[in-house]
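Dropping the structure in here first, questions after.
For this depiction, one protein chain was excluded, whereas all remaining protein chains were kept in their positions.
== subunit A ==
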């Protein structure tokens, strides 16, 4: 049996997978995954360009860039256009893309780590923990020695949000995981409890806050890409970029941990190191994102889920694809947010929640009963 069957198995798969049906038969989705990543990379460039080129004002990015390239006289283009394109749209587009990438990839990592497609940084309270860290810094930061604040500068907020997210993630993992198995129900319920607790403490801080602090805090609850500056990009960007660069190295470990922590160890994975690296990366990416944009929900759950339907759950492809797709999706949502009620704009968190919450319900309904939820 074994030899002939082995031969049949080999020939059924064929030497090079070309047609989609052959790929289905072989269970090899590598080609589809690579194609998807290429396509998403192109989409990413297009959406970044579109974000810089369009907006409520008629400032023309093309004119600005042409003037730069041809070295035209500064007076040839209006100062207003330059400011709009360079100081408003560009940091907004870049940060928007990074935040979308951070949230989507963090979702994919959390889902892999918890072995559950419903784990999401927003849903399980990590975003709330980050927001609490940020609010703590806004309200109580004034009490810190001026020298400390001066040293931290623009990094104070992302740092506080990072620490808040990190603590929340560690607490959540400790509560929801017992003996290497993570309970879904415990995780989601613990997430609700942690979010409520963080919300309550945030409430106390709001009560203590003065008017200026109150205005700063209100900003987190909305979730918006408005008011992005190069300073914010410089503060949050490096943290997010670092997380985006580190996380792909966890792919193989996350694939192995799909079969459980014990099985991952059997296959040669340093499980504890994998878990802590993943948790720190997620807390960093989410914390930095929340610090500059507030709570933008559902990107982390929608993006990896859609991608798994197309390219499968292999994290070697899922993680980069999630980052690209998340960035593209958030820029798309942002363009929508800027144009539907122009010249005013909707907070982007409203748009992602409007689209994401029904999607979440759809996943729940579709999988109801199948995984014992």
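Rule of thumb we're sticking to: a contact is a pair of C-beta atoms (placed from the backbone, for glycine too) under 8 Å apart; a residue touches a chain by one contact, two chains touch by 3 or more; residues count from 1.
To be clear about the criterion, contacts and distances are computed from a predicted model.
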Absent chain [UniProt protein name; select from "Fe-S-cluster-containing dehydrogenase component", "Heme ABC transporter ATP-binding protein", "Carrier domain-containing protein" or "3-oxoacyl-ACP synthase"]: "Heme ABC transporter ATP-binding protein"
Among A:127, A:255, A:289 or A:322, the residue in touch with the chain that has been omitted: A:255
Listed residues A:141, A:248, A:312 or A:332, member touching the removed chain: A:312
Full-complex contact with the absent chain, from A:55, A:91 or A:117: A:117
Contact set of subunit A toward the excluded chain (per top definition): 1-3, 5-6, 8-10, 12-13, 23-29, 111, 115-117, 252-253, 255-256, 258-260, 262-271, 308, 312-314, 371
